[in-house]
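All protein chains but one are shown in place.
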């Protein structure tokens, strides 16, 4: 239990890093949405290992297949099953960890919880599990585009790697700025420093973490369901469910703790016919509901747990030992995490958009007005 | 939709700040747990307005009544309905906000979402809504105590108010250290500075935010359900669903982004018969599952949106205006938020403890072994 | 767990037959629906004990109070909490059943499941639990009326008591025909026989069962969610969740098992601009989705388990004994079950109407068309 996400746009992901494959089933996608394997492949390619010099060199084409729910290029309203086969599995590379627990991985906790684990790689705890999220996110994003008549935009990017902090204008950053370099940081100068740092860290057999920021534009006001399913609550859950994430903040975030109310409050003003705020410390959400301003949040990622160094640990039979991890890995997960953050955000927003449609007052009023 | 929380220990809260009352129904509490109104009242009293000089002076006794699910002092296994009536409602105090949107409150977004709102106070967006959470959390906490045979402990406290940062030894802090002062900060010197700051801020008609940390001890390994219902994901959702919260971090949190893997990883070692980690940057959770170490996290709260200053805003009929809020309020929400953070953490952990019982390998093995 | 019902129009009921009261919280009711306590009271009065000579004489006014979610006569979109206090509790009347299990009641199974039970009456297994269902159903019914612009109609009635079978024209029966007599059977001649039978059975200290039919008119085509949440599946669940129900059939039901496909199939034809079927063996549902024809189903109720006769049973300490039930009871549950069947049907249809709104193609098309 725990592999389902969403109330109305509901997904169930499955698959271990080594096994038949990974995939997702989407239940609740509305009918008549144009959808092709290319729509999904485009996002999977951004997540794919081996896509650049600074990520893991595991070679997986990650070709997706849509097995159901789409007919003649459009969704049927029935479950969409998407499959990505595993190819380049080298389970023998993991024989050492069959018995020893890798520090800060999930080996020990999976053993504690389940009493069994697929020791050929990270199993279900591997970042390979996110393939299903990205595939489903691509569908959610397409649907959000249609529902918003093209206004909806979601852009994530790296703002910090270890001590290197980028300068990015959140209001104007575009997707192509993000894709311009392998590190997915729109500040070119910072990106160069980050790339150099990641390469040097890899050489040292070490790893680094950092921060990804995500901005969402074109969101209508009114999404989010108080009191538990506030928009920021569901986004926080989505982000903390990602491998290696350690923190989440929306709008002013932790910086708000050092501000006074008189500084932090966002005054309302009229801009043409729209109610706007002059500042946006709220991050586009008030009382758990979107207010029509840009929604933005940041996610903290720890340094990759897999490192090429000797590490003290214990075995499944409770003997102390020393472990050197040899599996291929990412010295820094952030570049590949960018499309994953976007996918999870799209899943949350798509679910809330459908939830809001169910009870939306405008529709409700219109229907009555027609009579 | 959105007022339910939990899968197995499931609650539904209800109630506006002004109306018949507030309350909660708990569905899924196991039978035969000793439970009294006093168990619940104790926690409600910690949340209650008017409890000290530094919180809002709204006077509510907040007496709870258990209406169902308890018989002769023990739970029946059936839904537990808890009611707290509203007393000191002064709706006339809110007449000004009937039409004008208070900056950084939920007035505008509720109007956008629902097309109607209870303008007598914050309605459902008021912090008064948390009464139901605290009542349910008291039951969850009692159940966790029983399930863990008394080992389970959950302690939240204020670690920062605006620029005042406390020094607290997370490993040794006790509940009585927290309750020693009105600000609920176990560092006495810092608490004095914080109290002075809050009082001075109130005089200025302003407000401040801060950080609450929460530590959980005595948690068994194996709680948390990958991949979406990771323990830290459900905790993050719980905390970001709280009024005024802007951020969440677990273990090393945002500080992890400036560490290397070789520093951040928590080596395993044997301590007697137990597998332990020598450091605890993970914060007690690995791969979304508890590892038996102390679990700890921090929550960022913004400065209270209600301030006694003139503020620029617009009306429901889209005219710009100036607003001075006059309702009673907390210049700083953190002291009263401490029991609320604990309650939400208890709800998450209790739900996961029951979920784990459903499939736990130890039980499973035992049952088989009996045959 | 198990006291929640519905996905989007979600209710949680609570309360034992003897205790503080019974009630329900509705989460997911759309905003701006006109709603008063009278709307709810009207349905509760139809369910109320003591309303006629042929039902239990337990005297409960069953006055409801709306505690939240309604403001100035309209729903807020927030949870609606409805409370009905218990009044005429005579727990001492139940002292005999404190230890002995009443045959075909839930005493034994509650003890087996929970290890504890409220022996003062039926506890949670009492039909009194249905107060919350009827209250929530009244809200659902009102919403369905609004969504359908008044076309929606739901009418249940008694068609059989023991061997007495009524003749009723399902197509033309009206609510006032049902309410014309205490037994709620629109066939006046049959109703007289039924009334006489129930009175004679009561004199004998015995009880009888029967069948309730329910017809729903004005339902739009397209409600129901294949494959598990088919409309008839959710209706079947709703009806089998009622105390004393033993069977459910939709459309031709069990009679279909003796028909050939060539007789049973409902041919399509055009009636003006509408696609209609010339017969309606399907009962208004095909493939789990409403087809716009009248939806109808029947529910079988067993004879009341409480009888005034000596009965063989065992005690909680596993000794055989003889029991004479003395609590007040209904010699036949059907007259009072009529509004309960309607309430559950309304809850199912209301939930599906909102679910359909979330993804409905017409809205979807319209939104796009606007651009």
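Going in written order, the chains are labelled A, B and C, and every chain counts its residues from 1.
Throughout what follows, a contact is a pair of C-beta atoms (placed from the backbone, for glycine too) under 8 Å apart; a residue touches a chain by one contact, two chains touch by 3 or more.
Everything numeric in this text was worked out from a predicted model, so none of it was measured.
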Visible chains in contact with the missing one: A, B, C
Selected from C:18, C:32, C:124 or C:184 as touching the chain missing from the view: C:124
Contacts of chain A with the absent chain, listed as residue ranges: 1-4, 8, 10, 12-16, 19-23, 25, 27-28, 31-32, 65-69, 71, 74-81, 83, 113-118, 123-124
Residues from chain B at the interface with the omitted partner, ascending: 7-8, 28, 30-32, 77-78, 146-147, 149-150, 226, 354-355, 357-359, 361, 363-365, 367-368, 370-371
Note that chain C touches the chain not displayed via residues 1-5, 7, 13, 101, 103-106, 108-110, 112-115, 124-125, 129, 160, 162-163, 201, 206-211, 221-230, 232-241, 243, 246-254, 256-270, 273, 275, 277-278, 281-283, 285-292, 300-307, 309, 311-314, 318-320, 355-356, 358-359, 361, 365
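The rule is short, and it goes like this: only the chains that are shown with their structure count from here on.
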Using C-alpha centroids, which chain lies at the maximum separation from chain C? A
CA centroids of chain A and chain C: separation to the nearest Å works out as 44
Between chain A and chain B, what distance separates the C-alpha centroids? Give it in angstrom. 26
List, in ascending order, every residue of chain C touching at least 2 other chains. 8, 28, 31-32, 77-78
